[in-house]
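Of the protein chains in this complex, one is absent; all others appear in place.
Labels run A and B following the written order; every chain starts at residue 1.
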Amino acid sequence: MTVAFYILAAIAVLGAVMAIALRNVVHAVFSVLLFFSALAGLFILLLAEFIAAVQILVYIGSVGILMLFAIMLTTKVTGDPTHNLLSRGWAWGALVAGALLLAFLVPLITQTQSETISKLSNFNPSVKDLGMILMDPYFASMGVIALLLTAGLIAAVVAASSASEE
Amino acid sequence: MEITLNHYLILSAVLFTIGLIGALMRRHIIIMLICLEIMLNAANLNLIAFWHYGPNPIMLHGPLFTLFTIAIAATEAALGLALVLAIYRHFKTVDLEQVQDLKE
Partner (left out) sequence: MNNFIDYKLIELGQWAVGLFNDYPVVQILVHLLLATLPLALAFMAAFGFSTWLERKGLARIQNRPGPNRVGIFGLLQPLADGIKMLLKEDIVPDRSDKLFHLLAPVMLMVPAFIAIGFLPLGDGLMSLPLDSAILFFFAVGSLNTIAVFMAGWSSRNKYSLLGGMRAVAQMISYEIPLVLSAVTVIMIAGSLSAQEIVASQQIESWLASGNLVKEFFGQILGWHIFKPWGFAGFIFFFVAALAEANRSPFDLPEADSEIIAGHLTEYSGFKYAIFFMAEYISAFAISGIAVTLFLGGWSGPVIAGLPWFIIKIFSLFAVMIWIRGTLPRLRVDQLMGYAWKFLLPLAILNIFVAGFYYFSEQQFGGLTTFIGGWIIGFAILQTAAKGLSRLNKSPTINGKRVYQLVE
């Protein structure tokens, strides 16, 4: 369990760092897909297998492919998509901001008492229970999400096809 | 050594910071969207970790909230990428520092 956590955490951090540091955009997208899969593994470690499956299906299967399509449609086809888009001044400022954020968060986390025993030890969450609470108390939220997804779909289609109306 | 809640929280904080650095540092639109997704995923990890180690995991609030977050993040990524296409059509570049003109 401990070994699995450290390996998955290392892969996640590696994927995220490569995603922001690589120059080639397609390589960056593939390393963020690696990050998503490591995160799915962490969700399985935390006994949320339904969320792990949804993570793989939605993030790797849909959002990743969306990003790859957007890269395809916004660069020249056989050109080299490496963009050296790294503003010098911004880089140091961003690193300082990130270091400050970490310096703020990490002591905050480590000074509070941490839970070691998971209360899930004698309860196996099943997908059926998730379905039941989606239907009974939280039906309105599901309806709102459905409306949001429909509106987002229509808006994306309209936004991406705006050139044909000119 | 047992994996406690703090391990997951520190990992989530580190991932969020990496996403934040990337969003501030890069100029390519699609890399900024990627960093946005990294930040949202770090928040999801936080939610599930708190559900797992929390006082009442039977209520399944963690996965429920995460499901909604994943759905909203996917919608936002789709809309963002559609806007990227529209921006590329008009400005012919994906460099965000060149996107400076307002509509004439």
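General remarks:
Heads up, the rule we're going with is that a residue touches a chain if its C-beta (ideal position, glycine included) is under 8 Å from a C-beta of that chain, and two chains touch if they have at least 3 such contacts.
Small disclaimer: the values here were computed from a predicted structure and weren't measured.
Taking every chain of the complex into account, the omitted one touches A. The omitted chain makes contact with just one of the residues A:10, A:65 or A:144: A:65. Touch with the chain that is not drawn comes from one residue among A:4, A:57 or A:135, which is A:57.
In the full complex, the hidden chain is touched by chain A at residues 26, 30, 33, 49-50, 53-54, 56-57, 60-62, 64-65, 68-69, 72, 77-78, 124, 126-128.
Criterion: only the chains that are shown with their structure count from here on.
Centre-to-centre, using mean CA coordinates, chain A is 6 Å away from chain B.
By the touch rule above, chain B contacts chain A in their complex via residues 1-11, 13-22, 24-28, 30-31, 33-35, 37-38, 41, 44-45, 48-49, 51-60, 62-64, 66-68, 70-79, 81-86, 88-89, 94-95, 97.
On the chain A side of its complex with chain B, the touching residues are 1-2, 5, 9, 12-13, 16-17, 19-20, 25, 28-29, 32, 35-36, 39, 42-43, 46-48, 50-51, 54-55, 58-59, 62-63, 66-67, 69-71, 73-75, 83, 85-87, 90-91, 93-95, 97-98, 101-102, 105-106, 109-110, 112, 114-116, 118-120, 123, 125, 129-130, 133-134, 138, 141, 145, 148-149, 152-153, 155-157, 159-160, 162-163.
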